[in-house]
Each structure stands twice: as structure tokens, then as C-alpha cells.
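Every protein chain of the complex appears in place save one, which is left out.
Up next is chain A:
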Amino acid sequence: MWTTLRRSISVSAVQNARVSETRRPFAILEDSDVTFLQRLLGNRNVVTDTDDLQKHNNDWLNVCQGKSRLALYPSSTNEVSEILRYCNSRKLAVVPQGGNTGLVGGSVPVFDEIVLSTHKLNRIHEVAELTGVAVVDSGVVLEKLDQHIAPMGFAVPLDLPSKGSCQIGGAISTNAGGVRLIKYGSLHGSVLGLEAVLADGTVLHGLNKMRKDNTGVDLKQLFIGSEGILGVITQAAWLLAPRAAFNSVAIVGCDSFENVLKVYKNARGDLSEFLSALEMFDVDSLRCTEENLVMKNPLGEYFPFYVLIEVQGNNHGFVEEALHSFVEKVLDSGMISDGVAASDGKGIHDLWQCRERISESIRLDGYVFKYDMSVPLEKYLDLAKLLKPRIDGLAKRICVFGHMGDSNVHLNITAEEYSDELLALIEPFVYEQTVEMGGSISAEHGIGLLKKKYLPLQRDVQWLKTMRSLKHSLDSNGILNPYKVI
């Protein structure tokens, strides 16, 4: 069976408007490789069935369709090390995969790379009740950890819509952001230590559990956000956050972007230590949820812009009072003319749905071109404004929403279906404009496969050269997550 496979793979190339890759000269999987790996992991941890491989070969956005013939489920660091040692010696390419919830095609095979799934690396090793430092395997699902630590009074310092399926290793590898980054900061701060396996099987033991640790080059930082091209994260020591017992959420409507900025400034100032999310969405996003998901405008009127503000704390009175005072202030001073606030579970949930279900509603339009940029806050709407005249008539909708508190904008262009013509009008234009205004072409989704060709817009030759030399020094055969990032 491998002979036919070999022929089909040897001519493989992916060529479309978004991705242009030719298979690199990695070895091709042999029966003997499968036998070796089966002996190492046990048959049940080696997947070769085409149907079972489907979920590993496909991206949930369906932008990438790999042709991997093998997925592995190691359950210990040692097994990961053995797998990589073997694959490196055979020059077999490997794609590390967590929950496969990425948005840039970083976690799926492009050709026949072996999928190294962290699915069974799923133990929570310890949680220090006093300090809240947790040591966990990389395959632990974010929500599972959160549920585990809730009774101890802790919360994971990361909140993502995909929390029910995304894994901690994947979140760290992509330096995931989410709605609470404004409160908890980035993973570069909360991840205290990592254990990672290099391409040749070397295990880097760096599970530091101290908050402060200035002992030479902080190697763990290299693995945070490098999307699996430098090594496979197997364990992490993570500083958890104290769990807030009470939340209050408000959505306010603004009739101008100038007022949105005033609300932002005031929220940061007035709510400072309570503020746990500051999100915005435009009326096109809201209308999309109304049309596609039968959701309701949380306010009695339509406004061009909506801002969602969440506060958290352990004194219900303070939390609710702080938010109400804030809403009163922005109302009285004319920054808004309508707002709604809730402090009960259902109300909070309903208000969050207005923001959280936008992505889902947008997908129901047909096809979505998704962009995740950091931009100077005062230029938050500029990309959409610049794009509008270019794609008028071709696009169905342009929706702007995102983590405004972190200057992170999610720009979504929907159409009935994908078209090269529309893509060509959006890219590279939207990336060039982002760089021009001093932003970042990837705020929190990463580079993966989809944004790879635009990385040189953001990073100069010297920077890219240094990235490549780092990659080469840690993975000289280039077997780890090839075709991604650089």
C-alpha cells in the first residue's frame, strides 16, 4: 500500500491563492516506521485509519487539508522524546497538534507529516493551593483545568471561546490572547516554566515554579508563540489567577467612534483593578447575529458601535457599584445614551452572547475572510474603512469587533462563497496597511501557514534571518512543523 502512496506524495504540491508550498524532501513513511512506533506507543495510540485521521488532517475552518497517514498519541514526555528521536533520525516530518482550534492553519499537516497529538498528555500534576502555581501536561483542555482549580479559588489566566476544546500546550505555543488579556496579561508573564522536547528528542527541563527567576537566557519564552517549530511543549508551570466570585457586565451603545474611545479611556481609568474585559463590536456584527442566529439587540436602539465592559471582584457590592457608577458617568456626560448592565448569571451570559456569538453568526454568511490585527487604538476602524470601497459589491458584510482593550481588532469580511478575486482585493492590502500604521499583522492568532507569506512585511531581513538560524540550531533537519511560520 505504501508504494502507491509514495507516488502520490512525491508529486505533492499545494498551490492556491493563499498557500503555495512544495513538499520538502523528507522521508516517506514506511511500514517499518509504523511498526516501530506501534511497538513504542502500543497499537491503540497509533492511528492509521483514514477516517480516524480525518480530524487530524482537517482544520476546523477547512482551509487546510493534510494527507497524513499517521497520527500518534504519546502519553508521556519520554514517549514524545522517543518519537522525535526516531523521526529525526529518519527525517520524517512531524506536526505537533493540540485541540486543532487554530485559525491560521498552524496545526494541520500540509502534506504527509506525521501528526503528534498531545491529546493523551492530559494530566494535571499539581496545583499549589497556597500560590496557585499549576504544573500540567500540554494536552490538558483549558476548561478542564479551570473546572479542576475552581474549588481551590483559582482561575486560568486565559479565556478563549474555544476553551472547551483547546489545549494548554496549543494555547502556549500560539501565545493565545482572548478576552481577559487586559486583566491577566499575556502568557509570556503567567507561564513560569516549561518542559519541551526538541526535534532530536532532547528534553529541556525548565519547569520553574518561581515567579521570579532571572537565571540566564529565558529559553521558555522561545516556545511561547513559536507555533511548534522549535520544539514540542510537554508540560507547563502556570501561575493561576485568584478566582473572582462576582462579575458584572455592561454593554453600552455609542453614536460615534470618538465616544467609543472616551468610554475606553474612562473604563480603564475608573474601573482599573476591576476591569476584566473591554470588547467592542460594530452594528454590522450585531446585525449579523440578529439575522443569522435570531439574537436580539441588547439595547432598545441601534448604535454604530457597542462596547462590552466586564468587571470582576470578590465583593459583589463593590463590583456592581463600580460598574453602575461608570455607566451613569458615561451616560450623564453624553458618551452614550443607552446602556444595559447585569450582575446575575443569566443576564451576564446573555450580554456576553452578544459578543461571543459574532464569530459563529459570521460563518453562517457563507465564507469568511478573517483577520486579527493589532492596530493603534485611534485607528481601530481604519482597516475596515479603507477596505470598504475596494470590496463593495463583492463582499456581503464587513464586521469589526474584538479585544479593544488590547488594541486588537478582528476584521471579518463575509461573502456567499470564497473567491480569488475578493481575496486579491483584501490581501496583501490589509496587511500592508496594518504595517504602515504601526500595527501587527497577527495579534493573537499566529502566523501558521496562512500568514506566512506576509511575515516579511512585518519583520525585516535580519529579524527573519535570526528566526531561521534559531530554528536551524534547534531543529537542523527542519522536521518540526515544516511549512509553517518561516
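Going forward, a residue touches a chain if its C-beta (ideal position, glycine included) is under 8 Å from a C-beta of that chain, and two chains touch if they have at least 3 such contacts; residues count from 1.
Following the convention adopted for this analysis, contacts and distances are computed from a predicted model.
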Query raised in the report: Looking at UniProt, which of "Ras-related protein Rab-30", "Exosome complex component RRP41", "Telomere length regulation protein-domain-containing protein" or "N-acetyltransferase domain-containing protein" names the chain that isn't shown?
Result: "Ras-related protein Rab-30"
Report task. Check each of A:His125, A:His205 or A:Lys296 against the chain that is not shown and name the one that touches it. Result -> A:Lys296
Requested in this report: Would you mind spotting which of A:Val47, A:Val327 or A:Ala395 touches the chain that isn't drawn?
Outcome: A:Val327
Query raised in the report: Among A:Arg39, A:His316, A:Arg390 or A:Arg468, which one is in touch with the chain left out?
Result: A:His316
Query raised in the report: Of A:Glu273, A:Asp344, A:Asp392 or A:Glu416, which residue touches the hidden chain?
Result: A:Asp344
Report summary line: Touch with the missing chain holds, among A:Asn266, A:Asn292, A:Ser419 or A:Gln458, for A:Asn266
Query raised in the report: Since one chain has been left out of the picture, which residues of chain A touch it in the full complex?
Result: 258, 261-262, 265-266, 296, 298-301, 316-317, 320-321, 324, 327-328, 331-335, 337-344, 346-347, 350-351
